[in-house]
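Just one protein chain is left out here, and the rest sit where they should.
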Amino acid sequence: MRRIRYGMIGGGKDSFIGAVHRAAMRLDDGWSFVCGALSSTPEKSRASGTDAGLPQDRVYATWQEMIEGESKRDPAERMECVVIVTPNHVHAEPAIAAMKAGFHVVCDKPLCTTLADAERIADVVRETGRVFAVTYNYSGYPLVKQARRMVADGVIGPVRKVLVEYNQGWLATRLEDTGQKQAGWRTDPKRAGAGALGDIGSHAEQLTRHITGLELDSICADVTTFVPGRPIDDDASVLLRFKDRGGARAKGVLVASQVCVGHLNDLRIRIYGETGSLEWHQEDPNTLTHNALEGPTRVYHRGDGGLCDEAQAATRLPTGHPEAFYEAFANIYRGARLAILGEKSPAIDHPTIEDGVRGIRFIAKALECAAGGGAWTAV
Amino acid sequence: MRRIRYGMIGGGKDSFIGAVHRAAMRLDDGWSFVCGALSSTPEKSRASGTDAGLPQDRVYATWQEMIEGESKRDPAERMECVVIVTPNHVHAEPAIAAMKAGFHVVCDKPLCTTLADAERIADVVRETGRVFAVTYNYSGYPLVKQARRMVADGVIGPVRKVLVEYNQGWLATRLEDTGQKQAGWRTDPKRAGAGALGDIGSHAEQLTRHITGLELDSICADVTTFVPGRPIDDDASVLLRFKDRGGARAKGVLVASQVCVGHLNDLRIRIYGETGSLEWHQEDPNTLTHNALEGPTRVYHRGDGGLCDEAQAATRLPTGHPEAFYEAFANIYRGARLAILGEKSPAIDHPTIEDGVRGIRFIAKALECAAGGGAWTAV
Amino acid sequence: MRRIRYGMIGGGKDSFIGAVHRAAMRLDDGWSFVCGALSSTPEKSRASGTDAGLPQDRVYATWQEMIEGESKRDPAERMECVVIVTPNHVHAEPAIAAMKAGFHVVCDKPLCTTLADAERIADVVRETGRVFAVTYNYSGYPLVKQARRMVADGVIGPVRKVLVEYNQGWLATRLEDTGQKQAGWRTDPKRAGAGALGDIGSHAEQLTRHITGLELDSICADVTTFVPGRPIDDDASVLLRFKDRGGARAKGVLVASQVCVGHLNDLRIRIYGETGSLEWHQEDPNTLTHNALEGPTRVYHRGDGGLCDEAQAATRLPTGHPEAFYEAFANIYRGARLAILGEKSPAIDHPTIEDGVRGIRFIAKALECAAGGGAWTAV
Partner (left out) sequence: MRRIRYGMIGGGKDSFIGAVHRAAMRLDDGWSFVCGALSSTPEKSRASGTDAGLPQDRVYATWQEMIEGESKRDPAERMECVVIVTPNHVHAEPAIAAMKAGFHVVCDKPLCTTLADAERIADVVRETGRVFAVTYNYSGYPLVKQARRMVADGVIGPVRKVLVEYNQGWLATRLEDTGQKQAGWRTDPKRAGAGALGDIGSHAEQLTRHITGLELDSICADVTTFVPGRPIDDDASVLLRFKDRGGARAKGVLVASQVCVGHLNDLRIRIYGETGSLEWHQEDPNTLTHNALEGPTRVYHRGDGGLCDEAQAATRLPTGHPEAFYEAFANIYRGARLAILGEKSPAIDHPTIEDGVRGIRFIAKALECAAGGGAWTAV
């Protein structure tokens, strides 16, 4: 069994998401963690790398050193892929440098903090031909794959409306004032770019597109900072209009909030077509609800024999043995790994640079719309 | 036990809602059905009245005859209250005539079809001092009362955001072409005034105001007719901004659709305050969910000993013995009855002409906004 | 419209269940309350009757006087049916006397307190040919009818196993010591006969038989009084074996408890056949869940067009407009009324004396089994 050798940028001791990426890779069982530049200061980088069990000579002080150092190693042992799990403002430069040095890249979402950066990254992906995966992890759930397949197969007819929500409540108070690291950088415009729109709104946008295949035509966004003194958005409500497809124009509503007390990590989507609808909730990811014009509500269960190939390929455990967040995340890594190995299967994919760029465009246009008084804005 | 004598306008043989009103009144157990003009043609009116067991001399061919005929009767036996359950375009005239003749009025929602008519009715309510109740029946549920009390008591802090939905799927196809009577008049602009906005959007608007006490400042509506050839809206998504209250401005999203396949009669509301949130679903009306900044999710059950007076007053059965649609409807009638009897209790109310007028204004402004290209519109 | 004239025995001011019966009859809309002996003492009977709006000369001091008094009245105005809502120990004598005097009877459950009494009542039903309905109200729910039809039609194949529960928590403490009237008589062996087994276990037994058509062969019961000092059972767990049907013998478990804190009125049933299963919960009565060997879980909704005739006949409101406890109760009355009118339809029935007797036999055998150390006992 061939494992991809990866180096990580970010993901040091206090990081939440770095540990998640590594666990997802272990679950996928196709990755070897060989080097890292795990923190923003050289000392913390070294301490974190030692903690993580990396060999001393492959614990780097900075991501620049890592890319340079690994480039000099024997191709048979050098890293093959860079995993970027830093705050959003430290995505673009290492991603570009890594690809230019010949490495594949897995990058956390949102892709970066500006549309200009997003397009620069995209250009380098095209130039270098490297695999570039963005960890829109929620699209890795098996029943998301099933939903996408059902929409594509016309099970619910042409889509008319999408209601997508991503509500959380953890930032309902000024958590960032307590020293909580996650709250700190995610409410800092310099490091995060956008707040609720960037951190979670972009997931909602990508999930919608991933399942329906619809492209946004224009949006009307009401973007709010509810918590006094916070310098970034913590809530957004966005009316969506999708591009015409065969004469029909779908619409939708996207809601993303970090101040909706009582919601934990409540990404959910409902898709209404001419002849049926689908509903899926991230916090209850092992079921998918389907309604048709007639007959009972149908609830599909992950692991059911009748699900589509993509859903089966994304499944590890028998039905009733619940899978959850890590497994979906690991599926993104599986897709990236197969792409790197050149073994990409039709049933296993990963979010690409296109998802990344579109996410940044959505965020930028929503902020532009809100800043301009809320008139409908082309995307 | 003193029963209110009522006459009904509309509600003949094929009517859905007339039978519901009568059952609700029987459940309330304080009403006597004494006369009616039950249909739009004299023959059908007579046949329906006979069917309903009314005495021959109190089955009227038209509502005008009923008001005239009853006015001449001995006050000890004449009707005291007119119940109007006709399509929306036949609300204003009989309501005004009835009040001018000295009768109280219970009128189905929405109040009427134009803002001008709504204001005319309101003027007559003020002039005559008659009791005027609008059957926004969903606000009669016990746990809606509990939610309202909890908001008023500050249990969730100042409200920041409201997500209110009223989704149905029954008009996802051209049901009106099949001869289905309900679908027929509800998709006819002349009789209904508005479609999804009027029939169900107005319920969502009233429920929001009833629970939160917030007043709309401005809205941004995307109003759609998804079913080809239908001359009226069947879907609306509306961004809401509420009036400033003590420095804070709440926002919200209202969604109302008749084409969301799989939804039956799915009115639901979520209210997010600074320190907590509430959630209630009409199809699961015996529970109310409360989340605070900390601690577990709390689910309240209708009939619990600890609920507020208004919730207790609206309750007939012990907890676990589910109450539902009829009981909530009957609570509206109870409030109207007590008002007519001059026994109004602080715990038992009914939607008033103000609710009726605000509903029509909301509908009118949403349609105006949509017609004008979707710019934010003051309410 | 022809209404049945009824007199009520029990159901005075403090009664819970009497008011429920009257509301159910009003909802059914085919009953006239003409006389009553509403309480156990003459004064309270008179006061309750006056409160209820009965004419003075038809408010009786005792049920004996009521039967005698009404018998002397003009047949065109005398009561036709006696409704018995007293504690269990006052069911048998008035039921027998009423039938012997020519009146039909609707009697609350359980039928009475001893198997001997149950058989005496049954004898008189046979002798007199009167309509005799027992208000096993939960079997009146539309989706219970649907479940029964699906089992009868073989949708889930021959039944293998039934799990039926009726859990409540209201008697987890000595509520009977607080003066609470319901708790008082229901924990008094003289008035109630049995405790949890009688009050709720009998509902579970009847629901099982109603849906599956299976007859009990033998049972093994563990009957407990958990609350110290209580002179009656408050909990029972019963293993069930049903009679052989076509070579297959179904089994089951029945649980009934009044001390399971957190349960309100939680009657629920699951039926497993060779090719499918059904699940229904009384507290969520508008859905019925069906699973087959393959394919998604199917959730049926009351009011769906595709449901069986019996379910449709038991339905008043469109789907999504929830019906609940009163409506199911009213359906029992509708069945009784049609039987009295001689208009019994195949789709509308009511629990009969046979249900009543079997319920008492189940209670008696469960108590006998437990008293005898828990060996399997023939029913």
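Think of it as A, B and C in the order they're written, each chain with its own count starting at 1.
Just so it is clear, a residue touches a chain if its C-beta (ideal position, glycine included) is under 8 Å from a C-beta of that chain, and two chains touch if they have at least 3 such contacts.
From a predicted model like this one, the values you see are computed outputs, not experimental measurements.
Listed residues C:G262, C:G305 or C:P346: the one in touch with the omitted chain is C:G262. Only one of C:T41, C:T173 or C:S345 touches the absent chain when the whole complex is considered: C:T173. Per the touch definition above, the residue from C:N88, C:T135, C:T212 or C:N291 contacting the chain not shown is C:N291.
Mapped onto chain B, contacts with the missing chain fall at residues 290, 294-301, 304-306. The chain not displayed touches chain C at residues 156, 160-161, 163, 165, 169, 172-173, 220, 222, 224, 226, 235, 237, 239, 241, 251-253, 255, 257, 259-263, 270, 272-277, 279, 289-293, 297, 373-376. By the touch definition given at the top, chain A reaches the unshown chain through residues 1, 16, 20, 23, 26-27, 29, 51-53, 168, 263-266, 282-286, 301, 303, 316-327.
In this section, only the chains that are shown with their structure count from here on.
Set against the Cα centre of chain B, the chain with the most distant centre is A. Across the assembly, chain B contributes residues 263 that each touch 2 or more other chains.
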